[in-house]
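This is the structure I have questions about; it appears just below.
The other protein chains are all here in position, but one chain of the complex has been omitted.
As written, the chain order gives the labels A, B and C, with residue 1 at the start of each chain.
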Amino acid sequence: MTLSLTNEGKEYSGTLKRLKGSEPSPFASRMKPQMTEYWEPVPKKVEPGPYVMVPPPSDAIVLFDGKDLSKWKSRDGSEAKWKVEDGLFTVVKGTGDITTRQKFGDYQLHIEWRIPEDIQGQSQGRGNSGLFLQDLSDDLKIPDYWYEVQILDNYNNPTYVNGQAGSIYKQNPPLVNAMRKPGEWNVYDITYTAPRFNENGTLHSPARVTVFHNGILVQNNYEIRGHTAYIGMPAYKAPHGKAPISLQDHGDPSKAISFRNIWLREL
Amino acid sequence: MTLSLTNEGKEYSGTLKRLKGSEPSPFASRMKPQMTEYWEPVPKKVEPGPYVMVPPPSDAIVLFDGKDLSKWKSRDGSEAKWKVEDGLFTVVKGTGDITTRQKFGDYQLHIEWRIPEDIQGQSQGRGNSGLFLQDLSDDLKIPDYWYEVQILDNYNNPTYVNGQAGSIYKQNPPLVNAMRKPGEWNVYDITYTAPRFNENGTLHSPARVTVFHNGILVQNNYEIRGHTAYIGMPAYKAPHGKAPISLQDHGDPSKAISFRNIWLREL
Amino acid sequence: MTLSLTNEGKEYSGTLKRLKGSEPSPFASRMKPQMTEYWEPVPKKVEPGPYVMVPPPSDAIVLFDGKDLSKWKSRDGSEAKWKVEDGLFTVVKGTGDITTRQKFGDYQLHIEWRIPEDIQGQSQGRGNSGLFLQDLSDDLKIPDYWYEVQILDNYNNPTYVNGQAGSIYKQNPPLVNAMRKPGEWNVYDITYTAPRFNENGTLHSPARVTVFHNGILVQNNYEIRGHTAYIGMPAYKAPHGKAPISLQDHGDPSKAISFRNIWLREL
Partner (left out) sequence: MTLSLTNEGKEYSGTLKRLKGSEPSPFASRMKPQMTEYWEPVPKKVEPGPYVMVPPPSDAIVLFDGKDLSKWKSRDGSEAKWKVEDGLFTVVKGTGDITTRQKFGDYQLHIEWRIPEDIQGQSQGRGNSGLFLQDLSDDLKIPDYWYEVQILDNYNNPTYVNGQAGSIYKQNPPLVNAMRKPGEWNVYDITYTAPRFNENGTLHSPARVTVFHNGILVQNNYEIRGHTAYIGMPAYKAPHGKAPISLQDHGDPSKAISFRNIWLREL
């Protein structure tokens, strides 16, 4: 059986044959990103109450206290290069993702993020970042292997619903759209249960996540289907234990977003 | 087989025989309350951050806005008799539980409660009340049939751990003790998934509950074992749909506690 | 954004826009079937013990007792046209699927099927049929809306592993390949739990299925992701209750397969 595809001027064709490894067929890698994006039903918009600052409890590991990024590093191991000022830090585009020095399993996480008031762009090109709940890409040497809660400006910006703020990216849309407008602080309160693997490397239990966006439930103990697949289907590709949390330097051309007040409690 | 028990001066004895109905053996009803209470391990104490008032989002059903108890009633259908003043309401001992006029299935709930600063008493006799997540006792005519998150002063008051604040009463202790001291406001943020039943009346899926106490996770998608059994074992005794939420007039001799800022979002 | 695809000589192109309805993007419908087929890892081959006939228990609903197809009908409501003889029945190609007159929710099912000894063909073109655990296509007027356990000859016939005998078709491969050789009877013993839906039509709990193939566990309480999508992603598209069980007239050019000894117990 021969299949041919054209994408952005490039042509693909091939004959179906058995492959080595646990990968999908060669055709999966020729999927378009759009094939796993869906646009409806659009989550209902809910206006959250006004922002209130919630300080960490006594047993929290504070990942950012307003002063420095000493708990974070760049992917190459060097110091995190994002910019700290005024008790917050801001993505410095082109310097790459930042990732915690410490590794985590199950946890409760609090994180605040702010879209610039004068954000421009549309769909995924408007304040795009991501919170990687466990980031295995460095440890497992598998590119882009993480579980992600999307960060984006969706106050007034339609995009595919499994890619909007509060979604498990490319998997599950938020129950509602609880976004605050650009210039205001958004808050995620997250309970994360890591996946467990069998001795032979197969999956025992998938990761599960509960997300409150500005105090409003948007993910209710959702079973994560596997890693974040921009193209193709999510999968659990390899067993793992604890892993860092990362924040994404996405590279969309819009103005850089900011973060503050990040803490977690190990469960 | 003959069995005899003595409790508080009363003697019990009986011969084991088969019973009508789906009840446990006659001996279960002769259990002592203490038999389902356990005292260790004691949940670690965690100091929450200071209280912050969180206003309701736009889609919330406000069950108490500081002014009146019009959304609540007494069990006999008459007006709720607890006392409203200063934007809060306080239990009036002896007037009985209050219960919402509206019935609910799955929901996200926010509720605040305060132990009097000069509370006296110990163990279960110190600021005892209860939040009944679904209260079927009136609809099903089964006494004390509800699912309960305990309300109690445990800032400095040892009791059985599956009966302390943040526990699923007589079932599961809180993950940690996140109690604020008497006189300060405690907050529960709860996600509740109601049980589902089969056409033939058997259980399809148990109720599940996530509880944050003062912003700290204390119940993580816990599967509720059945109704709250003060004596004996929890069970799902009858199928049901939506049901009211109730607050308990417990009758312990200590000073009455107060509530405010109650809202929920139907899921 | 413009995307173009070529498939079997037909060209597709389009501009991404928001759609009505709960469907994936227009590009999902332009997925290739191969994009959701994967070929590795290949389930280990296990030789089952020899076939033994297991008669139904006293509370079974016998769906085929060797004599007639009175419990089944064609999709248009007419009598089932498959051929009964010698205590079994055989697909009559081109007469269409057959479907039970009775509808079922949760059940335990026993079914036996036999690949002709002289079967020809390869991959999906070799003894292809399907067992539809609940078939909603007629009730919901949604084409091809069912949950399917694959039936195929995979004794010595490589195909994509989530499409081989014992798989949940296009979703999950069997744990092992427990196939008997053509001419011998294969047996499925299945425990099926139907999905439950909320009042507002959303999913409360997915369908779950356990499958033994020739006495060997091949699906262990697998959570079905949604309907069987030959092209694109599985989804739960509409709420439903009980539904018929169907057997597929697949239309592959190989010789027709046979069935016998079909019974179930409602749970």
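By definition in this document, a contact is a pair of C-beta atoms (placed from the backbone, for glycine too) under 8 Å apart; a residue touches a chain by one contact, two chains touch by 3 or more.
Quantities reported herein were computed from a predicted structural model and do not represent experimental measurements.
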| item | value |
| --- | --- |
| Contact list for the unshown chain, restricted to visible chains | A, B, C |
| Of C:46, C:88 or C:140, the one touching the omitted chain in the full complex | C:46 |
| Touch with the omitted chain, as defined above, among C:78, C:122, C:202 or C:220 | C:220 |
| Identified contact with the non-displayed chain, of B:50, B:87, B:158 or B:251 | B:158 |
| Missing-partner contacts on chain B, residue numbers | 1, 3-7, 16, 18-25, 27-28, 30-32, 34-41, 158, 160, 223, 232-233 |
| Touch list for chain A against the chain that is not drawn | 105-106, 196, 198-199, 204-205 |
| Touch list for chain C against the chain that is not drawn | 44, 46-50, 52-59, 108, 175-176, 178, 189, 191, 193, 208, 210, 212, 214-217, 220-221, 265, 267 |
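One rule holds for everything that comes next: only the chains that are shown with their structure count from here on.
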| item | value |
| --- | --- |
| By mean Cα position, the chain sitting nearest the middle | A |
